[in-house]
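The structure appears right after this line, and notes come after that.
All protein chains but one are shown in place.
The letters A, B, C and D name the chains in turn, as written, and every chain counts its residues from 1.
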Amino acid sequence: MSMLSRRQSNCLLGELLTMYCFLRFSILLVGLIVSAGSYAVSAAQPLTTADDLGPKVEQPIEFPHDRHAGDAAKGGMQINCMYCHTYARRSIVAGIPPLQKCIGCHQNIESVRETPRIKKLFEYWEAKKAVPWKKVHDLPDFVRFNHERHIQRFVFAQNKPVQEACGYCHGDVKTMTVARRQKPLSMGWCVSCHQKDHPVDATSTKTTHGPNDCWQCHK
Amino acid sequence: MGKDIREDIAWAQINKDVLKSLESPRRMYWVILFIAIAMIGVAVGSEVYQYQTGMGVSNKNNSHVWGLYIATFIFWIGMSHSGTLLSAILHLMHADWRKPIYRFAEAMTTFSLMTAGLFVLVHLGRLWMVYYVMPYPNERWVWPNFQSPLVWDMFAIATYLSSSVLFLYVGMIPDLAICRDNIHAGWRKKLYTVMSLGWEGTDRQWRNFRITYLTIACFLIPLAVSVHSIVASDFAMSNMPGWHVTSFPPYFVAGALYSGCAAIITLFIILRYVFKFEEYMTLPIMKKLVRLTFAIAMVWTYLNLIEFASVWYGHDQTAKDQLIFKATGPYAPFFWAMIFFGSILPLMLAFKRFQTHLPILFIVSILLNVGMWLERWMIIAPSFAHGHYPWTWDHDQWPSLVQWGIVFGSFGWFTLLFMVFCKVFPSVSMYEVKEMVYHRSLALKHKPAVKGDY
Amino acid sequence: MIENSFNRRGFLKVLGWGGATVALSGCGNTSVEDGKEFVTSYVQTADYIIPSIGTYFNSTCAQCDAGCGIMGRVREGRVLKLEGNPKSSINNGKMCGLGQAGVQAHYNPDRIREPLLRNGDKGEAITWEKALGLINEKVGGVKAENIAFLTGGVSGHVKALLKNYLDALGSGHHYVYEAVAPSIMRAANKKAYGIEMPRLRLDKAKVIVSFGADFLGAWISPVHFSQQYARFRKADNGERGVLVQVESKMTLTGANADRWLAIRPGTEGILALGLINALAAAGLSVPGDVAAVVKEYTTDRVSKDTGVSTEHIGRLAALLKERSPSLVIAGSAAEGYAHGSQNATAIALLNQVLGNVGKTVEAPSSVPFPQMAPATGNRLALQSLNDNVAQDKVKVLFTYGVNPVFTAPASMKLKENLKKVPFKVVFAHYMDETALEADLVLPLNSALEDWATAMPEYVAEGAQLNIQQPLMEKLYPGTLGMGDILLALLKQRRPDEYKGYEDFYSYLRSAMVSNKGALGGLATDDDTFWDATLSHGVVKLAGTPVNMSGSPSAKGLVVPGPFAEDSAYPFHLIPAVSASLRDGRNANEPWLQESPDPLTTIVWDSWVEMHPKTAAKLGIVEGDIVEVASRSGAIKAQAYVFTGIHPDVISVPLGNGHEALGRYAKGIGVNAFKILDSVFDKETGELAMHETRVKVSKAGQRVVIVKDEGPAGGNQMGRKIAVRMSSNKVNLSGEV
Amino acid sequence: MSITNLLENWSDFRQQHPSDERPHREYKWAMSIDLDSCTGCNACSVACYAENNLPVVGKEKFAHGHSHHWIRIERYWDNDGREFADQGAQFLPMLCQHCESAPCETVCPVGATNHTADGLNSQVYNRCVGSRYCNANCPYKARYFNWYDYPTTDNVWPEPMNQQLNPDVTVRGKGVMEKCTFCVQRLTVAKSNARSAGRSVLDGEVQTACQQVCPTGAISFGNLVDPLAKVGKQWMTQQVELNKDKQAKDAEEKAVKLRGYRILEELRTYPSVMYLEQLRESAI
Partner (left out) sequence: MSKRHLLALFNDFDEAVAAIAELRGSNIKGFDIDDMILKSPIEHPEVEEVLGDKPVNVQWFTLVGACMGGLLAFFLVASAQANFFSQIKGGKPIVPLPPDFVLTYEMFILGGVFITILGFLICAGLPAKRSPLYSAKVSEDQIGILVKGDESALVAFKTIFVKHKALEIQEEARK
């Protein structure tokens, strides 16, 4: 900038030259700022869409997801998520299986019948009391998230493996015991996916993005 | 008529007189300051109550969703236009009589804006979510609605406030240097040293200063016009009968200048009395100011009538009903009071004998502002009470004490800011008064003294 | 629909959802805290129960006696909203506001939660065992004739059990009382047509002339009539039906009439006879004796007596002559006088003369189970109970489904008389005025958690038995259903007969299943029948139409002339039955209090309606507190001035003015029942509700009436908000 | 946020709505209300309270104009100085008109109210800051503000009355604007079910709470895009068109008139609610 304070020749050419410099400078500057801003906004990973491990939740029974859903190689039984969370494909919530479903299997599995967790389970059953499971993936009350639509779209139309489809939001539950929130479940995080184009079904090359009207998710 | 200012006034005297106003205040100052703080306390208390209980305590209702907050918001925004008028417009016009009085007018601009801004916050139902109005990048890809005149307001007021503060500050740098040079200890010394940025009055500084000041003045004029036009757009862009009027933007601008000038008269008299600025805030200047006010009052009156006339001759029965309602309905007393204070009372200012009669001017200028405040209220309240939809018409809308409390407190807030300013910064521009004196004396030297009035 | 292995009862018991799911957080910046809320989970569930998706169960509305079928949306074990049951022929899936508010009766915070025994001025909570034992002891200690049962209209299995209990006691008295009931009309219909409640086919009529029958608002079965009215207004019937309403105070129906005729109170019969005369003159064939009776009712005289202009009488007669079939209805406004029966008879005569019987006035079906047929109530019952109480003939009094202390006129002195009854048992939902007088208050299940059956008095087609079933588990363990209580009481008396029934549910099921042949379930097994019954919510019964007599006769018909002026009490008081509050039992449901009265748009209060002329004469403006004084008492309320009322009439709505009941009703408005004079219909002995004469004076204060309409007062100011045109300019058959 | 997006889709971004070039593709929810059938019984209003968790504010707050009836029944008289209101009253259910060019949408500073692809005027409670500009600009005054925090106010939802609250609808706290949503919670469910079945929502498959309860069937609701929908047929028969502010039928002078009209159409808000004029017999 020192050149600016220097006295310059007062000829017309000089003036024009300066003007030209300034114009070029300003256009360059605008371009720079706009493109930098544009890049920054699209590239930056905002805070609330970054992976965000939720707190550990104390459940009445420490349900071993790894044992039930985990890979066979790791001693899991590879049960389909929707075997227990059966409402996911037809309701807005995935749901917790009724106690009767746990008992349905476990009354025939003598081998673990006397383990402390299973004993606890049968205590609830005998008292005819529902297990007070706590919510791990909690959304604000003004949000309507529909499991059914996502399952229909990704599992049934697009033929994605169930664990991959569920895991996109719930993380790799099959490696956990008590489930823990892995994703932020914030609006920005939802939107980041809704903005992307996804193929409409398994074979088609046609893509669409998620719905973008406010009332789709806000209630 | 006398001179605007004595040419032979010593420059050192100017420094001395003005710097005297920064000296330790008298007891009365603290009393008034305390009263101002107490008034703010009322407002803060009311606001806390409203914040915790809900907007319902302000006694607005579903058909009548805006009230005193918005009316007073416009009032304060309007007040802010005087500073721009005096410093920018008159500066460009080379009307050098502005020089002794523009500084406090500019301060008034800034503080009015700071007061007005608070009303936007107070008005919101969910104050704690106010940041949603700002366009900040966020991962939700959600932006404010740039179509909303309220967002334009936000932009315009932010621009206006920052520009006015800068303008006030830049214009004050030479004076701050004077303060720095004349005050030798304490926090003031540090403050002035930092704020004067090492100003020494060199030719390079002055040269750039001159062009900068002029440039900003050029920017401020369209800005000021746009700010109040945008505030007018809050109304004119909507479809409410009584609001959807084409002449609203100029009408608002005129109203703003009007109330601003009236407020300058009030503060002029107060400062002249308190700081004994008789030498600088002279009666001839007052006379010019009063004449300016009178002219603007007539412009406002004219635009007011234009508004009525265009409604009256238009085919919009709804707007016509609204106008009749204003003039004859439950708000009629306020409406006619507004006409009286805004259009009839200023006729007094046309008479020479009142133009320099300070006690009368003091009262009149306050009444003019009452009229201008009523104007804003008359835009808000009757329109809501008598909109498009007859089923929801409403008479029962008298603002609650909470609303009055906050409006009342806003005057305390303004007073506080202004009083602090007057004690910390020179409220008369010393260097410009010197310039004025210098140029006047030069004129005297070169030309024979003109007899009679300028 | 419902698995056999998992019946309805099981559903309620086993479901047991874990954790609180009632969230009141809303739209603030709710902090989302994982692991703080509970997930809905069940012990055992059925396929049809999917979390977050509502399951619908059919039941019957108990908010009034019309017996509409309802469908409750149940989610996570809570009933959320009531819809109409499309299978019920009464309401076909539709509802009224009153019915909607049924959930507020159920979830009402002021419900009584356990049995209370009087201890001085206070109620002391006791166990059901003790309460029922106490009843056993008390009824055992008195003669059967000294036991009285005061109920509202009852029907179905509860009625049958009640009768059995009374029989078991050795036949106590059963008083069936309804505070606002069309009982004079029933008697007049019986006389004219041979049946109390003929079926009115509004949809078939081309012209309806209603003498004060508020069939769209509060009369008999408003939801059903509204549906018929909609068809009547459409071109289904050839042309748009014309409704003419004749009454002294505008009702909701009057507000929808093509012509609302303000008539001098009590002269409805005169107008009816005048119309017959005008029709005869226009060439309608009228039997000789009738023609002779009506001959003196010339249009001029009728116009002079009734205040209806000759022009309107002429046009009305012409309309009735021209467009047939028509339907003439006598409503409560015509019957509320000492000569109410004559008015009703004259109006029925008009119907007969017009040949509407059999066309728009149809015979209902007979009810196959007479023991379950509705017992309809009237005010005479209360009168006679009161007489018996006054004469110390009642030692034990049971009250169920009515609130006589609230609805009895002050002149009856019921509250004072009740002190003579040594033991008063009240079955109630709230601590209402009557419950406050009781010695033992037994809290009832709400209608949404109780088993019952009901048979409405007015059934749209055939006969039907409505099922009322619980939509959710009981909110409070301390309440009991009326059926269960009666069963327990019967077990005390006839243990052998009833010991097989564990509770009222098992009684009901076995009673229904054992009669499945007559209930249309012959071919199915018990469980299938029962499940189908519950899933439908109604059982259609095969009934045969009863005979109606239709020949017009004017024998013994004397309609008195108009009222003489009474300078001391110049106005007639019309206590208006509002569509939402009715006789006041629903006053503690806030939706109804906040739902504006359709005509005045007033909420949360009572008011005194008067014509602008009357108001001008008395110097009253809207909002003035006025005192309305009859010979029996006085009330003070705000004045509302409008043109939907005859200048000789003052009207005060019923239903408010509670001194008890609950937080939403107590202290709201005034109780117009209290100032009714003891004047009775000469033929039936019913209280003549509209016969009270009052005077009105300003009480000095003025208030701002709380109402929905603004100061424009229902004026559109030319803004074309609600637009209206003449029906002959429109081709309705071209519309969709 | 790329400039390429802006430039590539510029012509798209500059299209007005509603217009023939940008019609609704799948759904356009609309209503028609027959004023000749409406009896003013208020059942719709109460049903709305039940469905949408509307607070009962009580007498004092009602007196201050703080009521919350998303659908309100207005009652008009013939104000021509006649002695009796002998043609009865005119009842008019007024609810959010879901205008295609909604004046409320443009003025909201935070974009809390938008137009959805289904032609609904959406209100996002959590985004609302409570400037109340939308209400100021609503010619129908069909928007209601939460002047108090009703969930925590006494006797609004005292235990156990809060158990009635519909979990599908947010309970609004203080300081937010709310209004009729055309029961969007029901629409969403119906649309989801229809999509799972691979079809569009059928006519009659979804009902608004007010429509469902209305004893006289005065309210029809449905999808204007669906050629089989009753509401679309009604609009068509009445020659009322969504994106016209002056209906062609009004210009013609015919013996047989059509009843359909929209309220304050001259403000060019293009409401989605059509009313059918009330009728009165001239022979009496």
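One rule holds in what follows: a residue touches a chain if its C-beta (ideal position, glycine included) is under 8 Å from a C-beta of that chain, and two chains touch if they have at least 3 such contacts.
All figures in this text were calculated on a predicted structure; none of them were measured in a lab.
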Check: shown chains touched by the absent chain are A, B, D
Among the options B:Tyr51, B:Phe155, B:Phe354 or B:Trp404, which residue touches the chain absent from this view?
-> B:Phe155
Contact residue for the chain not shown (choose from B:Gly2, B:Gly41 or B:Gly201) | B:Gly201
Of D:Gly40, D:Pro55, D:Pro103 or D:Gly130, which residue touches the hidden chain?
-> D:Pro103
Residue numbers in subunit B that touch the chain omitted from display = 10-12, 15, 135, 141-143, 145-147, 151-152, 155-156, 158-159, 162-163, 166-167, 170, 173-174, 177-178, 181-182, 197-212, 215-216, 219-220, 222-223, 226, 230, 233, 431-432, 434-435, 438
Against the hidden chain, subunit A presents residues 1, 4-5, 7-8, 10, 18-19, 22, 25-26, 29-30, 33-34, 37-38, 191, 195, 212-214
On subunit D, what residues meet the omitted chain?
-> 1-3, 5-6, 9-10, 12-18, 99-108, 111, 113-115, 270
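As a working rule, only the chains that are shown with their structure count from here on.
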Length of the shortest touching-chain route, subunit A through to subunit B | 1
Tally the contacting C-beta pairs at the A-C interface and at the C-D interface, and name the larger one.
-> C-D
Using only protein Cα atoms, the chain sitting most centrally is D
Go ahead and note the Å separation of the Cα centroids belonging to subunit C and subunit D.
-> 32
Would you mind pulling out the distance in Å between where the CA atoms of subunit B average out and where those of subunit D do?
-> 43
Sites on subunit B at which at least two other chains make contact | 63, 129, 137, 141-142, 388-389, 391-392, 394, 396
Among subunit C residues, those touching two or more other chains are 23, 25-27, 29, 52, 704, 709, 715-716, 719, 721
Given which chains touch which, is the overall layout a line, a ring, a star, complete, or other?
-> complete
Subunit C partner contacts - residues on subunit A that touch it in the complex = 54-58, 87, 90-93, 95-100, 124-125, 128-142, 181, 185
Residue set of subunit B touching subunit C in the complex reads 63, 128-129, 317-318, 321, 388-396
Which of the residues in subunit A end up touching subunit B in this complex?
-> 5, 41, 46-49, 186-189, 191-192, 195
